[in-house]
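Pasting a structure below so you can have a look.
Note that this complex is displayed minus one protein chain, with the remaining chains in position.
Here is chain A:
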Amino acid sequence: MEEPALVLEGIRAGYGDFQALFDVGLRVTPGEAVGVVGPNGAGKTTLLRVISGMIRPTRGTARFGEVDIAATPAHELPASGIAHVPENRRLFPHLTVEENLKVGAFIPSARKRFAERSEYVFNLFPKMAQRRHQLAGTMSGGEQQMCAIGRALMSSPRILLLDEPSAGLAPIVVAQVFELVKRIRDEGLTVLIVEQNVAQVLRVVDRAYVLDAGRVVAEGASADLAADPAIRNSYLGGH
């Protein structure tokens, strides 16, 4: 089966009367790792929520391969291959690591492959295997992030959406998270990652979009963006 591409065109979305995204276009081709960077409140999370069906765009089209995202209920999108690791992880702290993974494997196709997928996840995060019976809420922030990513991987996604996986983690753990993202993409999984850690994310993605106040203000190959003086000044703290 040919891998689907994610294509957004002219997306407008918001919350009630408040518009958070203005005519956003974005494309992620299979096998690519793409970043979305930008300041607080730029609309990065809103963009991922549109892609995983959590909010409906008021205008524009969003497609993942043959699937019309805007016309599909959110809970049916995981079955078409979209997995979203939400902002702040949103693990179930009162469930064990293994139970969190089981929630991630809720859809019928994933249940059938639970043993195989959990082995894959435990192989990716050996720590999770040791902690499979521990309550997720009692783990460190980094471990919880690994668990949240593992939970998303349980459904055998074809695109992984990550919303600030490095937020709130110690620098050494941040490096581990990015290392992991790199590994996942090197295995061929398509990744769309939102980050405020601009310098680090540009090292693991092929391309990136710069979102500011709900608009795409720049896009390009990571190396070009990292070298662009205007981008460096505005979003990389001028270093």
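In this text, a contact is a pair of C-beta atoms (placed from the backbone, for glycine too) under 8 Å apart; a residue touches a chain by one contact, two chains touch by 3 or more; residues count from 1.
Assume contacts and distances are computed from a predicted model.
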Query = Quick one: the chain not pictured, UniProt calls it what, "Nitrite/sulfite reductase", "Branched-chain amino acid ABC transporter permease", "Radical SAM protein" or "Succinate dehydrogenase subunit B"?
reply = "Branched-chain amino acid ABC transporter permease"
Task = For the chain that's not shown, point to the residue among A:P78, A:G150 or A:P165 touching it.
result = A:P78
Note = Out of A:P4, A:G35 or A:G53, only one touches the absent chain, namely A:G53
Remark   = Interface residues of chain A toward the undisplayed chain are 52-54, 73-79, 83-84, 86, 90, 92-95, 99, 102-107, 110-111, 151-152, 155
